[in-house]
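A short worksheet on the structure shown next.
Apart from one protein chain that is not included, each protein chain of the complex appears where it belongs.
Residue numbering begins at 1 within each chain, and the chains themselves are lettered A and B in the order written.
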Amino acid sequence: MKITKAAQAGASESSDILIMVMPNEEGGIKLELDSKGVILKQFGKQIEKVIREKIEEMGVQDIVVKAKDKGALDYTIRARVQAAIERAI
Amino acid sequence: MKQYRKSILFVSGNNPKMLQDAPIFGSDGVVFDLEQAVAVEEKDSARLLVKEALRFLDYSGVDVIIRINALDSGYGEQDIELIARERPFAVMIPKASPEQITKIESKLAKIELEEGFPAESIKLIPVIETAYALQYVHKIITSSPRITGVFFNAEGLTADFGMQRTKKGEEIIYARSRIVVACRAEKLNAIDTPFLDSNDYEGLEKDCYRARNMGFTGKAAIDGRQIKIIHDIFD
Partner (left out) sequence: MKNALGREIPEYIEGYGVVRPFMGAFANYGMRERASVRLRSVKPGEQKLLATIDEALDKVGIKDGMTVSFHHHLRNGDYVLNLVMAAIAKRGIKDIHVAATGIFPIHEPLVEYIKQGIVTGISVNYISPGPVAKAITKGLLKNPAVMMSHGGRPRAIESGDLHIDVAFIASPEADAYGNINGVGGKAACGTLSYIIADSIYADKVVAVTDSLAPYPACPIDITQDFVDYVVVVDSIGDPGGIVSGTTKVTSDPVGLRIAKTAAQVIDATGYIKNELSFQTGAGGTSLAVAAEVRKIMKAKGVVGSFGAGGVTGYIVDMLNDGLFRNIFDVQCFDLKAVASYRDNPRHQAMSGSLYGNPHDKGAIVNNLDVMILGATEIDLDFNVNVVTGSDGTIMGASGGHNDTAAGAKLAMVVTNLTKGRLPVVKDKVTTVTTPGETIDVLVTERGIAVNPRRQDLLEKLKETDLPVKSIEELKEISEKMTGKPEPIEFTEKIVAVVEYRDGTVIDVVRQPK
């Protein structure tokens, strides 16, 4: 699946995550994750993993993802990534 | 199974925090709302969020009910397609009509077959919120064996009538009575409209007594804080 435009899903609210996606001209998956230090230190890798798995599951190869996390659980991250990608194709 | 007899708690299907907290208040059922609580531009996102929540979170102690969008809104079909496969306890149908229920039934039957769920395992809860539904309430509730009860949405009904809603609710006495009689006759759950001022516990208490004394089996809640009072009164 090809990302054709910028789109976003989710919200910058407690327990949610704001996912912004856009095409990646340079190719590949580029991921920027922003959250509180206390979350990044303990769950940063896990959050990145969930985002990447969802991207791969949807068959997207080239994408820029910016994620602003506010303590979202894995299921929310999955849903928001999928919604953002579906809106961007 | 008619375990949501006393209370159902409405939460927005697009709010992760509320989805996570929904099962802790001890309500019989939780309603994840994809309709009223979700803006048009978030319908897709909310639907995905509810789907993922059903897979991820533990709702084993509570009946999960999904309020889908009406079929004629253009969102309802996708709601069913995505959510029914997660096997919720029931689907709540806005602006209920026998025609809509028939269509939804056949979709559910197909999904149940494809997913290997027992036939008719996903229940239906029509919402009575239009003059039409009120007039044909008996026809609606007998239109499918999946129907286990109804939810009376007074806000919707009074808007349909152009009436003013009050805390006392004299304007809905007839609607309440009509719905209760129909449900009691069919031995179905009758869930009364929620009390919208979640900080007014006294008002909630009075409204619960009114509904209980008219014959409702339970009441909807829009805030976890309302559950205890509802359960105390609809015992």
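Everything that follows uses one rule, which is that contacts are C-beta pairs under 8 Å (C-beta built on N, C-alpha and C of every residue); 3 or more make two chains touch, one makes a residue touch a chain.
Computed from a prediction, not measured in an experiment: that's the story for all the values here.
Contact with the omitted chain, checked across A:7, A:20, A:39 or A:58, is made by A:39.
Taking the complete complex into account, residues 20-21, 24-25, 56-58, 199, 223-225, 228 of chain B touch the chain not shown.
Residues of chain A in touch with the missing chain: 14-15, 37-39, 41-43, 45-46, 70-74.
Going forward, only the chains that are shown with their structure count from here on.
If you average the CA atoms of chain A and of chain B, the two centres end up 32 Å from each other.
Only residues 9-10, 13-16, 72-76, 78-80, 82-83, 86-87 of chain A touch chain B when the two sit together in their complex. Looking at the complex, you find that chain B touches chain A at residues 15-17, 20, 44-45, 48-49, 51-53, 55-57.
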